[in-house]
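Missing here is one protein chain; the remaining ones are kept as they sit in the complex.
Chains here go by letter, A, B and C, matching the order in which they are written, and residues are numbered from 1 within each.
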Amino acid sequence: MTDFIASIPPLYEDWVLHALLWLPVAGLFHVMAAAQDRAKHIAFSWSGTVFVLSLGLWWSFDPGGGGFAMQSSTPWIESWGVSYALGLDGISVFMVMLTTLTTPIAILGSFEYIKTRRKAFYALMLLLQTGVVGVFLATDIFLFYVFFELTLIPMYFIVGIWGGERRIYAAVKFFLYTAVGSLLMLVAILYIYFSSGSGSFSYEAFLGADLTMREQLWLFAAFALAFGIKVPIFPLHTWLPDAHVEAPTPGSVILASLLLKMGTYGFLRFLLPFFPGAAQHPTVVAVMLALGVAGIIYAAWVAAVQPDAKKLVAYTSVAHMGFVVIGVFAMTVNGLQGGLVVMISHGISTGALFLLLGMMYERRHTRRIEDFGGIGRVAPFFATAFVITALASIGLPGTSGFIGEFLALIGTFETHAVTAIIAATGVIFAAYYMLPMVQRVLFNKLEKPENRTFADLSRRECVVLGPLVALMIWIGVHPAPFLRRMEPSVQVVLERVEEARTALFDGAPDPGAGLALSPAGEEE
Amino acid sequence: MGFAASVPGPHLPVQEVAQWEPVLPGLIILLPLLGFVVNGVLALRSAARSSAALRAGTEWDPFAGPARPRTHTLPTWIGPGVMFVAFVLALWNFAGMYGAELHDPVVVRYWTWIVTGNLQIDAAIQLDQLSMIMLLVVTGVGFLIHVFSVGYMKDDTGYPRYFAYLNLFVFFMLVLVMGAGYAMMFIGWEGVGLCSYLLIGYWFTDREKSDAGKKAFIVNRIGDLGFLLAMFLLFQAFGTLDFGPIFEGAEGRLAAGGATVTAITLLLMLGAAGKSAQVPLHVWLPDAMAGPTPVSALIHAATMVTAGVYMVARSSVLYALAPTSQAVVAGVGVLTALLAATIALQQHDIKKVLAYSTVSQLGFMFLGAGVGAFTAAIFHLMTHAFFKALLFLGAGAVIHAMHHALHRADSHEDAQDMRNMGGLKDRMRITWVVMWVATLAIAGIWPLAGFFSKDEIIWYTAAWAGAPSNPFGTLYTVYWLVALVTAMLTAFYMTRLMVMTFHGESRVDRNARPHLHEAPRVMWVPLAILAVLSVFGGWVNVPEPLAESFLGLFGALPMSEWLHHWLEPVTHDAAAIQTAALGEPAYRAPLVGGGEFAWALASTLAAAVVVLAALRALGGRKYVAAARDAAVSGGLRGILANKWYFDEAFDAGIVRPVLAASRWCWKVVDTVLIDGFVNFVGNFTRLAGWTVSLFQTGQANTYAFVLTLGVLLVLGAAVFL
Amino acid sequence: MLAYALLLSAALFVIGTLGVIVRRNAIIIFLSIELQLNAVNLAFVALSRYTGIEGQLFVFFVMTVAAAEAAVGLAIIISIFRHYKTVNVDRFNLLKW
Partner (left out) sequence: MTEILFVLFAVVALGGAFGVVLSRTPVASLLFMVATLASVAGIYVLFEAHFLAAIQVLVYAGAIMVLFLFVIMLLNLGHDYRADLKYGLWSLLGLVVAGLTAGVLGQAFWGASDTGFRGDGAAVAAALDAAVREQGAAGVIAEPLFTDYVVAFELMGLLLLVAIVAAVVLAKPKT
């Protein structure tokens, strides 16, 4: 018996990644074979099963030295050196878990929202889950690219079919915007593939490619454009508000929680390790930091004057992702870890906000902020969830948002003080965009008679929001388990950056980038 | 670096210094949180009932039935109950600490909060003499205000929600004062800001009130930005945010008067200014009076707004290393004290007067903290907590009575406007008496609490002005003079408040007058306790020069300089650094000379004269009822009535430009520039496609023609070339 | 005689091309295409005398394709005629921009 129990963890580790990746596809076929009105339950069961399975990662994932765990690799297209290679490290583990958590929640949140072509919708949701999980698990660049592009298709249809009035415009804009970037990335991938001469698309082979600074800069630009559009970095962000506003609630949730993360994940997984030299180039660092800061401030300002609540939240995504960008390009442990936590936290809190806005829309069929007011009177549970989520979103200490922003800022401050100071004003502007919205929706007089019948959260909606709210507070109060699991992998990335710096600048700290890991600076 | 990454096991509390064992310190913090959770659940349940009724088209009156619903009876016991237990625990710990002669702070670590490569922040609390004083003030005064609230908020439908917020506030306030590092303090710091936001906007269906809450939060966040940046600098300089290593290493790591320490302290001051309503970030506090009056007493008088003072006192070592910052802190403080006092002269709303009075007194505290008299600042913080809480609660009792009376008489007059009051002393005897006690205390009349604490601040300003190597000696002299004037203004506007409210002819609506009556016992008992504290609270720290004189009852007061000695372990380092830098303070006043005794006597006499003169001058005046009174404009009175136009300046200088910039960013940059470019690319492609599509005539012949041509082209190329 | 056969083949092909381009009637266009195919067939047959039997084999294949094409093409014409009530190809302009 004890032998059996002891044999579970290795067994689990052997197949869990494949299961997480392909179970949604199995669910997809099940959904397609089922009746229209059973589709949502089937989809939820499958994605829920995947979530339960992924919970084991919390215990079984061992950060170890920061490399990939649970690796497996099978040749796929041998003549090109493409293999079906999966792996998990501290950077991806929470992204995967976020995906497996968010998808069932988004599906559960869409039970009442999606009324037409339900089978197709839930099938696409499951396909999307496979795509996103694949992006985070793939350790073969070709495989990664396949999944990266795969996510586009279901999202395109989700926005284009179940979206709002201007859904076609939004879907096409979303598709073209992101396709432009990723095609350039494909060219860059092929360039590295051929110039590395290893004849393999594996992550290690790409790391081993010997690139000159000039090459690195061009390739960096191609990758950065692809990921920057996904993130999205100011000024490549204009697809986001349109896509969010038009997308159905679950689409917005997945878009904000997961698809945006694929961009910043790409920064950490590919951009820094592949092109450590270019990433430290003073001009590159300056540009990326400037764009990150610009995103924080600019998006906050634009968000503050939006009449449409969903658009407002969409813009706040840009601001939040700005923190990730500066955290990553600060190239310090704190910055990178902070960026990762912002990614998780943003996934949770913005996902919850979109769910809440979706509930508002289901009840009132409007998203205009001015159509609400005094909702707190008629829907106290709704209001409570809304306020907690909004506070997590603006980074109140004790919620997940604070941990991420604090670490990202403090990490940035270590190497780029001025950037951090300007970015920190985002703390004020966060209150400047979020509180008026909260006030105009929940508070004020209950003037409009339509709002008097605004129903409070149903039991299903409580189940949807409960885990998210609990996570916001858990990560805010006790983030150490998360941080500890991430750190080794973050260190690996930084070591690679460090090595490149030694090679490039003879170990002397580069004036533009500063010394990342110096201990506490001494007063002169 | 080097921090071993491992999956965390359960963390047991670890105590670093074992010379004294605190009794369940975590429970003190936890209790209000528990109260919050229980009350919160009750609040949600009652809100759900009320909202269900609302959706059905009716209103739910929780008091309509034969008995109050359980959701409205339980908070009465839970809310104040947890506070009482916490207070008892705090007293117990105080007794323990008192006996232990503690030298170093006791730090209790619970779990690792944030840990990355080079940063570790523990969820830890720190108990030392300073946090103990704050602990007592917060739980003690907090408990009294909770009890008062039971009476004050009795008829409010959101009763359980109110206690939930109040408990949550106390929780965060305790985290603030007990946190063992700047990061922990920041949790409490923003947390109390949140509760302030929630409580100011407690009646959230009122647009103005929720606006006020929002304003408070945003202005506070401006200050929080300073706090945040200061933390970054501290982390860069020390590699940690814990108090212990920072204060121990400060002298070695930071050059005295250097840019880093000055920047840190100035940024901290920005944070403190936001939280403690110092010029120019004071604008939120008067608006914050939109909240229920006990909230104003607890948050906006006794505890939260003093967090800034606590923080400066906590960082005393850093401030002592940065004389420039000290001068700035003191300057901001004294300027705030003066401006707020002048504004208070022209306000008619009883709570607004008290609000500006609070701002002004906070200015005094900052003056004290700024000139290095940290003990004096904390002393004034404590006495101010007593008498200002008393004043607010007294005002609350008045408003409560007025509100009820006006409600009974179906009058829509403003229950808070002093022009609608007058002559209340006959109907509210207890309130009248305790309010006078508090008024005299705040005015600095011997032997009440305010006399000793305020006098000490003013005196230390004078004393440090004469320190031999103080580079800002002249400035300090100015501060001293302004502080003296402000003290007199305080006496005047407080007397004005008393006169307008309680004395003279009654201007209350004729129909409402019979319904005016004294507050219930649950409300006046806390008032009485606070009144006692306002009288005797100052005796814990009678200055030595006064102790032996008649001002100290010829040495009969047993606790002369007690607070000073008590806080010595905390302020000792700062005092040493400051003395080393500036020299010994001169124990005589600048310009004219004279010792502490002389100036204390003079100032209390002057204050007494002002009070009496004001009584005479204002007592006979006829006040016009609010409804018929014209708004004051023009001249100094107009400026004061309009609060020096701070709000207008902010509006025109910051709020509007930012809003305009936001709109511009959206409408121009986003929509026209970026999206314009994107759509241009799209449209350009479409245009090109359309041009090419002209070949698609839809006629089979054309296709055949073009096809043949193409084939001929290819074939021709093969054949001819 | 080969040269003349090729000349005839070319002439037939040109006439067929002309027919495809200038006629509107779908059936006649179709006939013109058949004409072109026949022209090619003629060339194949003529050349088979010089290169071997494969030329004739290809004619066989071309005829089969022509038969299949005629079947499908005429079916399409019938189907279109049902919809437009005409076989005038100028009317079939769904592909127009």
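Everything that follows uses one rule, which is that contacts are C-beta pairs under 8 Å (C-beta built on N, C-alpha and C of every residue); 3 or more make two chains touch, one makes a residue touch a chain.
From a predicted model like this one, the values you see are computed outputs, not experimental measurements.
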Visible contact partners (per top-of-document touch definition) of the missing chain: B, C
Residues belonging to chain B that touch the chain removed from view: 701, 705, 708-709, 712, 715-716, 719-720
Chain C, residues in touch with the chain not shown (by the definition above): 1-8, 10-19, 21-25, 27-28, 30-32, 34-35, 38, 41-42, 45-54, 56-57, 59-61, 63-72, 74-79, 81-82, 87-88
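Here is the rule we use: only the chains that are shown with their structure count from here on.
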Mean-CA-position distance for chain B and chain A (Å): 37
Length of the line joining the C-alpha centres of chain A and chain C, rounded to whole Å: 60
Distance between the centres, which are taken as Cα means, of chain C and chain B, whole angstrom: 93
Chain B: positions in contact with at least two other chains: none
Chain B residues within the chain C interface of the complex: 690, 693-694, 696-701, 704-705, 708
Partner chain B, residues of chain C touching it in the complex: 17, 20-24, 26, 29, 89-90, 92-97
Touching residues on chain B, where the partner in the complex is chain A: 1, 3, 5-8, 43-44, 47-48, 50-51, 54-55, 57, 111-119, 123, 183, 186-187, 189-191, 194, 197, 201, 204-207, 210-211, 213-214, 217-218, 221-222, 224-225, 228-229, 231-233, 235-240, 253-255, 258, 260, 658-659, 661-663, 665-666, 669-670, 674-675, 678, 682
